[in-house]
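With one protein chain withheld, the remaining protein chains of the complex are depicted in position.
Chain IDs A, B and C follow the sequence of writing; residue 1 opens each chain.
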Amino acid sequence: MSNWTIDELMVAALARELPDDTVCFNGAVSFIPVTAFLLARATHAPGLIWVASSIAVDPRPDRIGESTLSDALWDGAAMLQSSAADFWSYAQSGRLNTFCFRGAQMDAYGNVNNTVIGSFDAPKIRLPGGGGMADLGCQVPRILLWSTTHDPRTFVDKLDFRSGLGWGDGGDHRARLGLPGGPRACVTNLAMMDFHPESKRMRLRSVHPGVTVDQVVAATGFELVIEGDVPETEPPTDEQVRVIREVDPTDARKREFG
Amino acid sequence: MSNWTIDELMVAALARELPDDTVCFNGAVSFIPVTAFLLARATHAPGLIWVASSIAVDPRPDRIGESTLSDALWDGAAMLQSSAADFWSYAQSGRLNTFCFRGAQMDAYGNVNNTVIGSFDAPKIRLPGGGGMADLGCQVPRILLWSTTHDPRTFVDKLDFRSGLGWGDGGDHRARLGLPGGPRACVTNLAMMDFHPESKRMRLRSVHPGVTVDQVVAATGFELVIEGDVPETEPPTDEQVRVIREVDPTDARKREFG
Amino acid sequence: MAERAKIVSLSDAAELVPDGALLAVGGLSLNCTPMSFCRELVRARRRELELVAVVSGMSTDWLVAAGCVRKLIMGLTSFEGFGLAPNFRRAAQAGGIDVEEYSEHTLICALQAATAGVPFMPTRAGLGTDMPALHPDRTWEMVDERSGQRFLACAALQPDIAVIHVHEADADGNARMNPKLVWFDTELVKAAKRVIVTAERIIDNAEFRAAPERTSIPGYAVDHVIEAPRGAWPTACWPEYPYDGQFYLDYQRAARDPEAFAAFFSEHVAPLPDPAAR
Partner (left out) sequence: MAERAKIVSLSDAAELVPDGALLAVGGLSLNCTPMSFCRELVRARRRELELVAVVSGMSTDWLVAAGCVRKLIMGLTSFEGFGLAPNFRRAAQAGGIDVEEYSEHTLICALQAATAGVPFMPTRAGLGTDMPALHPDRTWEMVDERSGQRFLACAALQPDIAVIHVHEADADGNARMNPKLVWFDTELVKAAKRVIVTAERIIDNAEFRAAPERTSIPGYAVDHVIEAPRGAWPTACWPEYPYDGQFYLDYQRAARDPEAFAAFFSEHVAPLPDPAAR
């Protein structure tokens, strides 16, 4: 039997998408990405630079804690980036090249909604708001998506509101807007997706151990691109599991579940 | 006989233009204004805030030294404004409300040239360049001009190049450009000028002791507005002279002469 | 330097903010928010405020709960891991407040345009999203004729008043954060017509002069200084004290029931006006 849990599989899968030249940062409630950054840095990507809370450059925290915007993550930082204006400059110039998104809703092109469920003026549920999504989705070249709730309520055919830009309307929409890069992958509790090179629609890359393609299709509110046989997601190695539990000894990553 | 010198008269005359709510700063080779700031602060305008070299907020130097951009002026500052971006923000917002200009050429509307004598592409004399003149002339509400060389080469009918904006083409030109304030006065080695409220042309307000109106007219390359009898410039008081020599014990202010 | 004395007592703070003011409140999410000042606004029954809060939570929820807010101009409003801001959520869903949603950076651009005295600030942020269409008079897409490049224009937004919380300030208005973590706060300070700083401690001007490179905000940019020990509570004032997680939990629990919430709010913040008065 496997000695890993689903949060650990998601962290490992996300970490594999982070090359050595990654300069990443995180916002609120981003336990899975933060753990993935720490895993990647400790294993295959020692050159990775993580700016904790978009403030603390390359810190060395001994745990993750209860807020991914809190100073608990800042121990041992090489710099405390004191002003938002400085941060935004580096985010716009592409020096900060990687960000991870999640949204209450995501569509086939990796656009996200964190603003409202229902109409904006009379919402069924008023969500926190787009925050930096509209800014970073447009300007950060490498976007990674994640969700711990892969279901038809989250993965919808049409967003109630587009708070953050993924591939927009698909195809060359981002390029026409003059925007760099775009979403590269999406890791969920069921599967690993990427995006079709032309249509930019979400494509099923692998299903997690014990999950069937039919289950993923049923859990997705839009039509996934499926090409040929879909392999199984590579589970985390024993070494990856060991490191994950070392960098996140208090299981903060599990806060995103249930 | 008077116990003051022309530099001291100019400093005192400039200081009188500085009310208690002045927030001023200085650029390079600005010995007369810096001395005037220190005089005003030590006498009638204790609330005056001076940002030395546009960097050191409200310093308490014991001398002025050989460069008005050097750290010699920064002793006792309450803040070292570390970035030019921050400085420009406060200069644009009007929090920094007073700046003093001099130019190799000045015209009847208080516009200044510090770029070239002759044509821009084949100058007779290539001057340092406008620097911040074009920025501050447009955006700082209270502008004061000074010159230690009141002659037809400096006070010209037409600038070879308009590096810094005073009242522009005169009248409501600044207002039409949507710009705040404008030049208030001009202190030279011969006289004190202000600007006609409608035409915004330079107007002779007073001539310094021992100088005649005809001398000033002859030394000015454009037609000065002269209304009625022109009084004599009030000389510095003994107290002002004492304070001037106290804040500038090394006579740095005299560096602008000859 | 009596001429420069800018100190106001916390009890007089609310008098600095008229009803209907366009008020920008500093801080970032669970961090360094001028909460004591917000409490005074609740006590004083301020009304019709247009609140600018880039990334906030408890401060906005207090002011909305007490009916002080007509319009909220925001980037994000939540309690992070402690859930959605309950009164903000209820009011927004019931149409009790007008929500003008920007993104973080486009809102900063609007503030920077005011600082620079230009009609708008251009950015690539927000292109292709539904946000600009929420306020086409404030944010609109443009194309540069020369390069053909698209951008979003963010119209200048100048707050009447900005209030931020810092560690230390003096009578001249000089303000210091230990260390100098200014978040969005300096953008608010630069853009606003008037600036209020609440500080954990009022210190002597000489302390600023002893370490001028540590000063965060120059005195000439500050109009009023208010001493407010633990003035950021229940948000954090790093590194001096953390946010009060238990308060967030208790607040959320109380917010499930109107009566329980009224009692809780009255005990920990200030009495709520009766619903009729709102």
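The rule is simple: a contact is a pair of C-beta atoms (placed from the backbone, for glycine too) under 8 Å apart; a residue touches a chain by one contact, two chains touch by 3 or more.
In this text, all values refer to a predicted model and were calculated from it rather than measured experimentally.
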Which displayed chains the unshown chain touches: A, B, C
Touching residue (missing chain; options B:Gly137, B:Pro183 or B:Pro236): B:Gly137
Which residue of B:Ser67, B:Thr149 or B:Ser199 touches the chain not shown here: B:Ser67
Sole residue of A:Met10, A:Ala72 or A:Leu96 that reaches the chain not shown, by the stated touch rule: A:Leu96
Contacts of chain B with the absent chain, listed as residue ranges: 28-29, 55, 66-67, 69-71, 80, 82-85, 88, 92, 115, 120-135, 137-139, 161-165, 168, 173-174, 177-179, 255
Missing-partner contacts on chain A, residue numbers: 20, 23, 46-47, 49, 51, 56-58, 60, 74, 76-82, 86, 89-90, 92-93, 95-96, 139
Residues of chain C (touch criterion as defined above) contacting the omitted chain: 113, 116-124, 137, 144, 146-147, 149, 151, 155, 179-181, 212-213
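Note that only the chains that are shown with their structure count from here on.
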Maximum centroid distance from chain A, chain identifier (CA atoms): B
Pair of chains with maximal C-beta contact number: A-C
Chain with minimal offset from the mean of all protein Cα atoms: C
Inter-chain centre distance, chain A versus chain B - centres from mean C-alpha coordinates, in Å: 57
Intercentroid distance (Cα basis), chain C paired with chain A, Å: 29
Touching two or more other chains - residue numbers and ranges from chain B: none
Multi-chain contact sites of chain C, meaning residues that touch two or more partners: 112, 186
